[in-house]
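Missing here: one protein chain of the complex. Every other protein chain is in place.
To keep things simple, chains are lettered A and B as they appear, and every chain counts its residues starting from 1.
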Amino acid sequence: MMKLQHLFGIADLDKEQIEYLLNLGESLIDVSRRPIRKAPTLRGKTIINLFFENSTRTRTSFEIAGKRLSADVINISASTSATKKGESLLDTGQTLAAMRPHVLVVRHSISGTCQFLSEYLEGTSIVNAGDGSHEHPTQILTDLLTLRQAGGYENKVITIVGDIAHSRVGRSHLLAATLMGYRVRLVAPKTLLPAEVERYGCEISHDFDAAIPGSDVLYMLRVQTERLTDNCSFPSIREYHEAYGLNRKRLAAAGKGCLVMHPGPMNRGVEIASDVADSASARILEQVEHGVAIRMAVLTALCGDTGGEG
Amino acid sequence: MAEVIFDTVAVEQALDQLAAGIHGDEIFLAGIQQGGADVADSLQERLQARGAAVERGNLDISFYRDDLDTIGPNPEVRPSHLPFDISGKTIWLVDDVLFTGRTIRAAMGELFDYGRPAAIRLVILLDRGGHELPIAADLTGLTHAASAGCSVKLVAGDAGWHIEQRRVKV
Partner (left out) sequence: MTLLIRNGHVIDPANAIDEVCDVWIEDGRIAGLGEFSGTASETIDASGQYVCPGLIDMHVHLREPGQEWKEDIESGSRAAIAGGVTTFCCMPNTQPRLDHAGVLLQVIDRARQVGLCHVHPIAAVSRNLEGKELTEMRELARAGAVAFSDDGMPIWHAGVMRKALEYASSFGFMVIQHAEDLELTSGGCMNEGWMSTQLGVTGMPAEGEDSMVARDIMLARRADARYHVAHISTAGAVALVRRAQAEGLKVTAEAAPHHFSLTEEEVMHFNADAKMSPPLRTEEDRKAILEGLRDGSISVIATDHAPHHEDDKRCGLSCAAFGIVGLETMLPVSLELASNNVITMSDLIAKMTINPARLLNLDSGTLSEGRAADICIFDAEKRWTLDRSKLFSRSRNTPWHGRELTGQVTHTIKGGRVVFRNGTIHD
């Protein structure tokens, strides 16, 4: 198996690597359920969380993952003004790399930030914690682990609803679906779908109700409310919720076995109704728990020198 | 070529002997993945047959090893699972082969993350020598002085378990 040097996206992984990360992640769930939540795996490793975008939950998840494996974790929130973004990005990256961390976890609003940084930073593994609208690999691995724990993802139909155009989660799922053998159905108005998205080989619907039958998972994307109305992608939150929000009625139409997932943080009453978010069908908190395990797995895989033979 | 050093009969006898050495009415067994878990399964059957109440768990010490940098994470890693509170209990830690002692050290490290046991007793099916740490088993089924360049393994055959030794490239 190819040794992981960086984790930029699902696009750089093969099936074997994904399964390996899921196996590792599955084994690591238990570490977070013990009285003493710490294993010595990454003792002496330094991990820097470099977050250019606010994301308390993803940063915390990476931080806990590193700490539970005994790594030294440092968090850096770099605020960026729109115009200075570029310069400070490379400078910050190079400065931190010079402090010789083993892993740099990066979140940035610009797609391709991790690939870009990797060209200039040597000797540091880079993990993509979400880059622009490009990829968010640890979220997808988290989702796959959650589905595996709920009975598997193969041949399942995952219906992803919302702003696909700006969704890194959506893109990473579309890539993973082909690799791992599940199907993705996209539900959004044309204003929220990127160009030629059908070339991923997914189904596309503009009608949420019509897309519900046959779905095994309803995967609700977070709506960025400002973005939605500012550029005329949608007239109002009210109409959005009516057309694409997941409510009781739609959940009932989906049937008992259908799961509800959300990468978080949720906008209750916008893309998902409160009672649905709290229902027995929801796997949203499991996603959060598994997120820690997957990030532990990713950090372990990147810090091990050869990866392959055990 | 693999050479059978203990056949099924010898292994079964050793397991009987180990089971006889484990005392108490409520027994807490923790097998080390993968071979130790198999041995613990066999011991569990024997203990239950004699009427003891057995609580079982397994440990995978992959994340507690001291050699992540040299060999990387184990691709065959299995979950650790101890479905009982170990605090104040005597834990019978079971493995198939005792070699350097590093696996046992890691397993004890992991056990302590589940709580503070009253005692840990080490149960080993085969002690092959070559210890590198001050660790010895409380109960040993079989002993065999294997040379450093050999791998010694518990193997499932058609008739049952046996133990093989093979020369590996150094």
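Everything that follows uses one rule, which is that a residue touches a chain if its C-beta (ideal position, glycine included) is under 8 Å from a C-beta of that chain, and two chains touch if they have at least 3 such contacts.
This is a predicted model, so every value here is computed, not measured.
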### Query
Where does the absent chain make contact, in terms of the chains shown?
A
### Query
Among the options A:S55, A:S133 or A:T146, which residue touches the chain absent from this view?
A:S133
## Note on the structure
Sole touch to the unshown chain from A:T46, A:S77 or A:S111: residue A:S111
### Message
Give me the chain A residues in contact with the hidden chain, please.
### Response
11, 85-87, 89-90, 108, 110-113, 115-116, 120, 131-135, 168, 171, 194-197, 199
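One rule holds for everything that comes next: only the chains that are shown with their structure count from here on.
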#### Entry: chain A-facing residues of chain B, complex
60, 62-65, 68-81, 109-110, 112-115
#### Entry: chain A - residues contacting chain B, complex
1, 3, 20, 23-24, 26-31, 34-42, 69, 300-301, 303-310
